[in-house]
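Left out: one protein chain. Kept in place: all the others.
Up next is chain A:
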Amino acid sequence: MHSFWYRLNTVITISALLLALLCSLASLSDTLNLPSVDAQVEVLKVNRFRKQLTGNDEVTLTLNVSADLQSTFTWNTKQIQTYGGIFRHPNGIPTIAYRHTLQAVNDRSELILAAVIEGLREIDKWKNKMGNLAFKFRRKVSHEAAIYIVFVFLAAEYETSKNSLNQISLWDHIIQDKDQAKIQKQVPTKYPLVDQGHNLRGKLIKFVLHWYIMPKTGRTIKDKSIVSEFRLPEVYT
């Protein structure tokens, strides 16, 4: 501790160590949060049920999705994703055939630009009023860019003789704010339910809601809950 640089080095080292500790604690505090997600999915209408020219069954539905994911948000939550994608498990090995991941909407750069323009306007005003004597920057940032995000996706899961688990994403959504974590809407399926084959007539499918919580520190927390079951019609439309 005898010289300036030695002391500076010590401060930086200890503070970085404590910062890592804080982040670990924040991540650890997430394990105390046991989210209880209340979700319901109802099939309102089978819009289309047909056999594609390639021979695969294709279904599009209109769903009534209601989910309350507010309990998944903690102080350490950056992004929770509810997402959709087709996963197939031939022989139990998962292969992701299609996965839809959306980029977080980040309008931070636009906000900074707006702030700079606002600042320049302020300077101009001051210059006009009292010459070059005084400037004042006033940064007006009306809202913070998105920080909290949860990714949610609704998957249809069913069993065929070939694959023990077929998982197809029908709808997904990114929740950026706790206030928006209550979903209640009628949605046509974003992605059609396409089977690898023609096994869908009269098939019982399970709707499973998956959600990915993106914490600021720590690893992504994945969870799911089986929401409801639906039997597809016996005939094509």
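Keep in mind that, in the parts below, a contact is a pair of C-beta atoms (placed from the backbone, for glycine too) under 8 Å apart; a residue touches a chain by one contact, two chains touch by 3 or more; residues count from 1.
Definition applied: contacts and distances are computed from a predicted model.
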Quiz item: Which choice in "Large ribosomal subunit protein mL60", "Signal peptidase complex subunit 1", "serine C-palmitoyltransferase" or "RNA polymerase II transcription factor B subunit 2" gives the name that UniProt lists for the one chain left out?
Solution: "Signal peptidase complex subunit 1"
Quiz item: Among A:Thr10, A:Gln52, A:Gln184 or A:Thr220, which residue is in contact with the omitted chain in the full complex?
Solution: A:Thr10
Exercise. Spell out the interface residues on chain A facing the chain that's missing from view.
Key: 1-2, 4, 7-8, 10-11, 14-15, 18-19, 21-22, 25-26, 29, 74-76, 147, 216
